[in-house]
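Sharing a structure with you now.
The complex appears here minus one protein chain, its other protein chains still in place.
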Amino acid sequence: MSSNLLLPEETSSQTLRRRLMAVAGTVILVATYLTLIITQPMGIVEGLGQGVALGTFAAYLISAVLLLLAVLPDLPVSTLTLIPVALALNIILGQFVGSVMIPLYIDSIGTVIVGFLAGRRAGAATGVLSTLVWSLFAPTVLPFAAGAALVGFLAGTAARYGALRRVYLAPIAGLVAGVLVGVVSSPVATFVYGGTSGVGTGALVAAFSSMGDSLLSAVTKQALISDPGDKAVVFLVAALLVYALPKRLSGSFAFVRRYRVLGKRVSK
Amino acid sequence: MPRSNKLHPFTILAIAVAVVTMTTAASQWWLSCAVIGLCFLITGWAGHTKKLALLSGAMLLPTFLSLLLIHGLIPRVPSPAVAQWGPLRVTVHGLEVALSLGLRTAVLVVVGLLCGLLIDKHQLVAAIDLSPVPPQVGYLLAATLFLLPQMTEKQRQIGEAQTLRNAGIGTGLTGWFQRVRLRAVPLVLTSMQDAQDRAVHLSARGFPATGVRTRLREVPDTSVQRGIRWAAVICAVLGPVMILAPTWFGIN
Partner (left out) sequence: MMDRNLSAQSTTVLGLDLHSYTYLHAQSSVLSDIRLEIQPGSLTVISGHSGSGKSTLGAVLAGLLPRYDMDQLVGSVSVNGTKVEFSDSLQPRVDIAQWSKHVGLLPQEAGHYLSGIRGTVSEELVFCLENQGMPREQMHQLVTALAQRLGLEHLLDRHPQQLSGGQERLVAMAALAISEPEVLVLDEPLAGLDKQATALVSQMINLLRAQGTALVVLADSVHFWSHEADALWSLEQGTLQRLSTVDQQHQAKTSKVERQPASDDSRVLLNMASVQLAYPGAARPAVQDLDLQVRAGQCLGLAGANGSGKTTVLKAMAGLLKPTTGTLDTVGQTGLLLQNSSDQLFERTVLREVSFGIPKKSPLRKRVPEVLAQLGLEHFGDTHPYELPASARRLVALATVLVREPQILLLDEPTEALDEAGETILQEVINSVLERGGAVVLSSHDEQFMQRTADRVHVMN
């Protein structure tokens, strides 16, 4: 009995479940963030807010994993093989660039490249996975998975609306993405870890807090200083790397063709 | 072969999660210290003590310093000072807060790293493949873990190749940028081309599996371990609630 050599038309029965997971993940993320911002639990000083810490950690992690599971089965194999490369690039280029330069993290170049080439869902998945894998070596990054997902998502969105058609647009998009990411990630730093994990960033937070800011607003202000700069550099570097790819490679991504991500750089 | 191979990777992970959540909830310095001490005892038995100490030290030292800056120097609650340099004062309360927050992170770091050292990569990937998560998860984890050393090696080779061409010897910001470009572009080009070339063969080999999937590698498991895992998961969720509930009701 010879089997069918062609793929059946795609069905929409399974997509509903994935949609629901994506929605659930987003809702958990937004709800947790809003709760934290509105209630501003001050337990961090009295009882150190263990409950808040665990709750924040769990909510951010669970929402990231839900988003990942919602997105993964949709990704084509060519994107799947790209993701591990992106994860390794995050780490290797992060080390290489970071070792020379100032207090930026530069740990998301690969994620942004995937966002640029394969779209926002692939970018978000790369962000989450990058965090999960990296947590095997540095467990503290786990709750930042949602922030990393946002970086990939925003990179894909930026590419879709033409941020790569001009070189100078990429860092501007990065700046905007940095603001959003900084705002979303700072509750994790505040309520889970009670501050930051770097000496430089810690000094900034201390400075803001000495001026009478609450811990959350001090951490957020610090993030608003570091993150936009960081993401602007990352978006620019990632854009330049994407430009360096041969057309045959970059043009093989359906996302790039469909939204004319590279504009005139790829004819047709 | 690590000695922990007889344990199912998920058992180790479940216990780790339970330990971290309950220790964090309890927030007692002696408990946190005891957990960290226990972790080091276990690594001693598995033979990774030095590695664990180095890795966790590198991660925790800046964290402690940063917390000390934020909480120790800028106290929110009036408290007697331990030391004072002009406007900067280290207070008892600030020090306490910084230390307890630091210990909380320390438990997470040490327990997490211990898991990373105890779990065999291949066993973890096989366990994930045999679990009901999408088949892509196991592939992505495995591919990243295997790619990392390969790409680091590639990075070294590229550096060598560029030295041969007398490339990347400029100074200043442009020199730095040029060096980054010369290192990054070939790495990104080769690795992405490679990924592209491999993709089609992966699909030819039936990946991702659409139906049931199996693994040739066996992941030893026992009913006792399964029991432990369930217990650990329940502890991880209910433990903190039980520990924290009295304080919530006590305060409100």
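As written, the chain order gives the labels A and B, with residue 1 at the start of each chain.
By our rule, a residue touches a chain if its C-beta (ideal position, glycine included) is under 8 Å from a C-beta of that chain, and two chains touch if they have at least 3 such contacts.
The shown structure was predicted, so the numbers you read here are calculated from the model rather than taken from an experiment.
Of B:Ala53, B:Val133 or B:Leu202, it is B:Leu202 that touches the chain left out of the display. Interface with the hidden chain, as seen from subunit B, comprises residues 121-122, 125, 129, 135, 139, 142-143, 146-147, 150, 154, 157-158, 160-167, 181-182, 185-186, 189-190, 193-194, 197-198, 200-209, 211-218.
One chain of the complex is left out; on subunit A, the residues touching it are 2-7, 243-244, 246-249, 251-252, 254, 266-268.
Criterion: only the chains that are shown with their structure count from here on.
Chain centres here are Cα averages; for subunit A and subunit B they lie 18 Å apart. Those residues of subunit A that touch subunit B in the shared complex are 45, 47-48, 50-51, 53-54, 69, 72-73, 75, 77-78, 80-85, 87-89, 91-93, 96-97, 100-101, 113, 129, 132-133, 135-140, 193-199, 201-203, 205-206, 209-210, 215, 218, 237, 240-241, 244-246, 249, 252.
Contacts from subunit B toward subunit A in the complex involve residues 21, 24-27, 55, 59, 62-63, 65-67, 69-71, 73-74, 76-77, 97, 100-101, 104-105, 108-109, 111-113, 115-116, 133-134, 136-137, 139-141, 143-145, 147-148, 151-152, 155, 176, 180-181, 183-185, 187-189, 191-196, 198-200, 202-203, 207-208, 240, 244, 247-248.
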